[in-house]
Every structure is written in structure tokens, then in C-alpha cells.
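Below is one structure. I have some questions about it.
The complex is shown incomplete by one protein chain, all other protein chains being positioned as in the whole.
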């Protein structure tokens, strides 16, 4: 099979770096183009990231000498790649929106990590296991903006990945959530590089992350919604309250979840069975990056833990634990996911795999 | 004024060490006796804690050569001190209960950090600002066990200090809590020494602390209760759900709190006013260790933070922040307290000051 | 006694913040003026440092509403203070040199933390215990630049403080160092704020700090030198080789020192005696910030340690340990000092105290 040629917009940042590592030896995609800000454009990748490469493996040999393109110059992208992952950061969200739309209009599909288009009405926000059907909005999007081959698909915020699959699994079996209280313990890498000063977070926690409470309360409703009459209609009737905090851990977002259901309530035993057997479209399609088990439940009392569990299923699974009755709502549990793999670069790649298999790429 | 002679049972452990530092130059108490396990008894304090002194200030000069007594030998305690702080750890809670009772029976009042007697019916569990009236149970306790001068008073778990004063302040003004969901981010020092292995917690979080969820859900009800007919009657009608986690921070327990009231609900503005003006008996009595402001509210969006806020009011205040509406319950906020000062040794010393002022010591 | 009015140039940075805390309730100095970059000038201090206050105590009440001056505007400084501490950072060292000289020329003495003037021939680089006599160069400096009341004095780099006093103590007794190999483990706060990204240093060490090896090899020679014929002549015949590394510790620079003497070599026993009895001019003059014991030697095998020892003598002492024979050079030991107190703000304040007592302020 001829591999699809992939590009990365914003290749020097944290998400871009992760994307580079995850695309090494990918079965379906070949990384052929890296773009960055005009300031970095024209430099070799290794030089451009000197002192800013923060991965725990070294730069792949075949990447280090790639010359960076300019994200604002679409001509090179058009020549060199079939679609792009966008991890671009610009001064305003408006600029990101415009730039990503320019790529789509030029015929280059965009799978974006940026939050700019997450609430654009006709842009699907995808977790492949949960709402693959939202891709049906793409033809509508194309029509609305007069797009031909191009389109924009986004992935949601990293803070919600640790609890969305467990909740979706329960919904799939008829247990609908009504109220959700969640507090998160989020990792340093979620803030990118340089991100948080070591003096701000060393031996400390910070009970606030700009914009995260709001994203955590709002994004799930779109993801759990449905495409109806050419529009994505939000899930109704779920109240979410979130407090997002930062902890001195490199990778892995933990969510402490309290959940109430509508009248039909699962027992603890049923939930465990549902989670253990949960698979969805990416598993059925055997997408290359799909975890065989999207939810791994740990029986041990003190799990999940970032250092032990984030790499489960190559960082693509959600690990859950501590499921028990809640004396205020119905149940409570702890979820964990790798924020830069499942929560960012890996989630985007899985989405691209789904798009390819569904014929959009 | 002649100072009261204080002893410490379990002086070599983490709480004991904190107690030693906090009693340096105390206005009312003089530290005259240190006791430890039979293994350490007879050794000079400095030698006994070599390699195990974990405070961030050095051992006070006047303490380092004190010869440790044996906690099981009451004779020396009777000669050398007027009352004791108990931070003793024994294989079983039953043994702690018995040992503390033996001191009380010998005429030595005990102010205990240990959890053993927290649910002994006629033992008050005191947060001096909240339930000083529970000391009225002491005469009943004395009668029940045939005690003369001695008695036992305990302080509650460190995990609840970060939210109890804020809730009590609201109750004092007629706003009664009905449902409480709390998750905690607890510090390393809460586990004592050696406590948690560095390999277990470095660059990690652990979503479980043995016994803490239960203590956090149960202890507040006794503390908020009332002495009626010679019995402490628990507060009724408050449901609490807790998830306690460990984070790699040396000192300072953070609580992320979601709270619902009964019908009468305060506005955000009212809560801030109530917290800001909150004082209680220890403040009115000007107890030496009492914080002038028991609750400090920070307006900054990203506070409270352990490294900045734990030493507010010498570690005796609770710092709160991020008060806002909750979309599931009524309000949410973040509380922080110094777990080994307000939450342990400092709380015990403030209780002893209250006992002295009230005539029990 | 009327207090001298002190100003801080660069008050919002890490050294400036430390300086503010250390000048609270100072016996001789009153903080009357804070200056910062033009961008911050005109704002109240609390607002200007919002999100950037990194001290472990809160902003002093009397400081938070001070309106920041502009470091480039000397007029306000002239009105409001008698001398300034400079912790200013500008794009180039040349600009710092010029700015500090403008203050001196305007009649405002400058005690600087900045490295710009450290090798200006007629500017003394002072560790008050070691080379107070270098202040004799001030009249020469004044003459050279046509200064009246003003002058510039600098303090050396934080990386050398952990071993300079121990070496000076030995020199004072006739034991002259010939070769020195030192490796340092330097704290995060040495890089200022935001300084090092948490992703760069969390769970990591970095074996390089820009410019530090060179400073560590070069500065001691000037400090140990002598004023001869109106010039500071470097100490001759000491070879120094340094490797400076960064470790994930908030405060406290550790130096691992291997040292060789000229022919006259002290025994381990003699060294201990010399260090224990070491005092110098600041101690004899009872300067307010002078540690009673400038060198504290710890007998325990595993000391000094940052979390236990940095606050010895309010952060102004050097703590040494592990003194023993070296199989390659003569002896080896480990030294530790608080990098932002003794190594920066505290060292500057002690220098100002010396200047006042010597009649220069």
C-alpha cells in the first residue's frame, strides 16, 4: 500500500514533537513535511528545536535534517503532503481558524489539535471510539465553505479523555449520565514548552489552568451529541462541574469522577463488565493506532498511577480504577490517560486513520 | 506565668518532630519530656533521630541532648510533665487506645494526634474554632472511666482541615450544608517518615490513601455535631463523598470542594464576606497559636498554592480560593492547609491552649 | 538611628523579590523605592508581579501598593532613596554597565547583583567576610569616573559562595590553595523566573549552565586578590576547574570540592578547628545580617542537604560536610549555601551594611 503523505503544522512545539515520534514507522502515513513559524522556516529541524526538544526519545534520524517550511506558505504543503496535522499556535484563535480554513480551501484536509475550531458548528470534534458518526458532517462542511477535497476535523481537549470513554461505554448500554463532578490532576506536558516555569510548579500544585474548567464542562456535550438535519446537536441534560489542577508530573492526566445517572442505574458489577468488554469502531476496523482495549480497569486499590499506567496500549488506552458507590451522586472512579498521546498527537493520528478508512482521506 | 510542662509521646516521628519545633519558645508550655518506643528509650534525642530528622529547621539546641523516655513507662511522665501530646504509633489501634487511657488514668491529660480514640463516644474530637463546646464532654468522660485529673482529647484527620473551617463559617451564619463532594491532593509529609518511597511517588500521583476517604467522610459529622444529654450527637443530614489522593508535594493538603446547601443558600458575595470576617473562640481568647484570620481568601485565580500559602498565619490558617458557582451542586472552591501544622502538631497545640484557658489543664 | 533609604532596581524579578523580603524590618535600611522596566513602571507592585511572585512568603503588606518607578528615570530614585540594590536585567551587559554607572554618576551608590561590572578593574567584587579591604578601591573608582557620592560595588556569582568562605578560612591561617576541582549542583531559583521550564528539569538534571563554569573559575581569583597600587591584583597560582550542573531543587547550591594546597598542608583535624572558629569583619562589627558562624560544619555523614541546611543562620551561613582526604588532590568536602540569600540578595544586603559601617553610605 502506498502511504499517505502527512505534514505537521507547528512541528517544533510539544504536540508536533509527539506527532513526529508517533508517525515513525506508521503503517499508513509517511511524514513528508514539517512547517513552523516564519522565524523557524528554512532551518533544519534539529537546529530549530535545539534546546527545545523535550521528548524522552531522540529525534528520529530521518527527521533531523528536514528543512522546515513556513506554515503560512501553502504552496509547499500542497506539493509535499496529502493532509496535515495542525498543532499550530498563533497569537489569536481567530488567526488559527483562518489559517486552518485556508488549508482546507486549498484542498488539504486538516486534523487539528488546536481548540480554535472546536465549536465551529460544522466542524466535528472527534474521539474515534465515541462519535465517529460525526464525520458525516464533513460533506455539509464542504458545502458550507465551498471546499473540494479539504475539510477540518478537530480533536477535543486532553483534560476530558480520562473519563469520556468510560462514560460513553455506559451510554452505549443504556445508562445515561445526568450529573458529573470531576476534578483533574493534569501533567506538565499539557502546557507545552516552555509552558510552566519550574519555580512555579516544583514541589507545588496549582489549582487552576486557564480555560480548562470551561473546556471540560462544554466539550463533552458536543462529542456525546448527534448529527441531526446537517447539524451537530449537543447531548442534552448532562450537567458537568469541573475543577482542573496542575500537578508536578511530566505526563498523564488523572480525573477524579463523581457521576449520577438518570433513572436506569448500573451496578458496580455491571459497569466493570461493560468497561471490560467495551470496544468500538476503531477496534472493529483494526485501525493501526487503536488500542485493543480502550478501557483498562485495574483492580488494585491504588491505581491508576501515571508512571505505571500511561503507556498501557502504547498510551492509547484509558486506565480506570477505584470504582465504587458515591454517597452523594451514584458512583465514583478515577480515570487516567496519556495527555500527549491519547489526549493529543495519538488521538489526532487515530482520527486520521479513521478518516482514511472512511474514505475522507 | 509559670509554664505548663508538656511531654510528647512518639517524639521521634514526623508529628513529634513538628511538635518539638512548634513548642520552642511557646508562651504557655515548656517541653520537658520526650518519650519513644522502648527501642529508642534511653538514647539522646539527636542520636535517636539521626538520619530520620526531616524538618526544614535543625533540632533545637535545648532538645538535642534530652534523653528519651519509654512511652510505656508512666512513672517518668508523671514526674516530668503536666500533660502530654500523643503522636505515638503502635502495632494496633487497640494498643494506642489502651496506652492513652493509661495516661489519662494516671492523671495525665492526653491531647492526641492518633486516630484511635476519634470515635470513642465520650472523647471529643476538636477543631478549636469549630467545636470548643465539645470539651463539655470531659466531665462525662472522667466519670465514665473514673478519671481524676486526666482525660483524652483528640484532633481530627489532616485531610479535612482544608474545608472544615470554611463550612463552619457558613453554618455559623445559617447556611447548612447538605451534600459535599471533595477530592484531596495530599502532601508527602502526611504519610510520616519513611512513609512513601521516593520511587513510588516521584513524578507520580497515587489516587488512594489507606483509610482517608472514610475518615474524610465520617469525621466532619462528629465535629459538626453537638453535645446533648452527655453524648456527642453527630450532625445529621450531610452526605459526604471523598476521594483522597497523594501528590509529590512536601507539605500542604489541598481540597477541591463541591458543596450544596439546604434551602437557604448564600450568594458568592455573602460567602466571601462571611469568610473574611470569620473568627471564633480561639481568636476571641487570643490563644497564642490562634491565627488572627482562620480563613484567608485569595482573589488571584490560581491560588491557593502549597508553596506560597501554607505558612499563612504561621501555618495555622486555611487558605481558600476559586470560589464560584457549581453547575451540579451549589458552589465550589479550593481549600489548603498545612497538614503537619494546622492539620497535626499545631492543631493539637491550639487545642491544648484552649484546654488550659478553659481550666481543663 | 535614622534608617537609610534603600531602592531596588529590577524589583519584580527573583532577586528583587528576595531583596524585598530580606529588607522587611531591617535595622538600618528602609525600603522606599522600587523600580522596574518601563513596561511595569507606574503599576502597583502587587499587580506587576501577579502570577510571577515566587517567594514562599506573601508580599509584605507595606510593599504591595508601592507604585513602581522606571529604572531609566533617575530623578525619582534621587528623591526617594539614598542608595540602590541593582538586580536589573537588560538585553546586554553593556546596557547594564551604563545604567549602573549613570546611577553612580548621579550620586546614588549601587550594590549590584548583576554580573556586568564584576570584571571592571576598579569595581570591587565583595564577599564581606573575605575581601572587605577591596572597598579601599572605591576612592580610586570615584576619581577615575569623576564620581562624588556615588560608586559601584558588586557581589560575585551564587555558584562560588558554597566554597569560598571555607577556602578563605584556610588561607587566613596560612594554608594556600593551589588546585581546585569543583562540580556544583545548582538550584532552580538560580535561573530566576520563569527561568527553567518544568518540562526541561522535572525528573531530570542538566549538566550545563550558561556561563557558570567560567564565572566559577574566574571570580574567586579576583575576590582572593589584593588592592595594590590602586588596582585589584588577582590571586596568583590557583588553578580552578569547574563543572556546573542544574538539579531539580528549589533553593540551595551544593559544591563538591576537591582541593590541593601548596606545600603547607592542614590536617583534617586542623581544618575542622579553623572552620569552627572562623569569624571575620562582619562578625566583629556585628553587622545585622552577618551570620554568627559563617561556616557550619556538620558531622553527620549525609550532610549538608538543601532542605535541612539552607536556612542555617537565616540563610547566610555556608554549611560544609564530608571533609576527608582526597586520593588525587589533598582534601575533599561538600559545601552548601542558600543561593538567593547568601548567594544573592542577602549577600548584597550584608555588603551594604559593611559599606554603611565603613562610612561609604
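A, B and C are the chain letters, set down in written order, and residue numbers restart from 1 in every chain.
One rule holds in what follows: contacts are C-beta pairs under 8 Å (C-beta built on N, C-alpha and C of every residue); 3 or more make two chains touch, one makes a residue touch a chain.
Keep in mind that this is a model prediction, so the values were computed, not measured.
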Contact partner of the left-out chain, one of B:189, B:289, B:319 or B:351: B:189
Candidate in contact with the missing chain, chosen from B:220, B:248 or B:294: B:248
Touching the absent chain when the full complex is considered, from B:200, B:221 or B:272: B:200
Touch residues of chain B, complete complex, unshown partner: 14, 54, 188-189, 193-203, 248, 250
Hidden partner interface residues of chain C, rising order: 179-181, 183, 185, 203-208, 210, 217, 239-241, 243, 245, 247-250, 254, 256, 258, 301-308, 321-322, 326-329, 332, 334
Residues from chain A at the interface with the omitted partner, ascending: 50-51, 53, 55-58, 202-203, 250, 300, 302, 307-309, 311-312
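In this text, only the chains that are shown with their structure count from here on.
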Remotest chain, chain C as reference, centres from CA atoms: A
Geometric centre distance via CA averages, chain C-chain B, whole Å: 40
Computed distance of Cα centres, chain C from chain A, in Å: 47
Mean-CA-position distance for chain B and chain A (Å): 42
Where chain C touches two or more other chains at once, by residue number: 202-203, 250
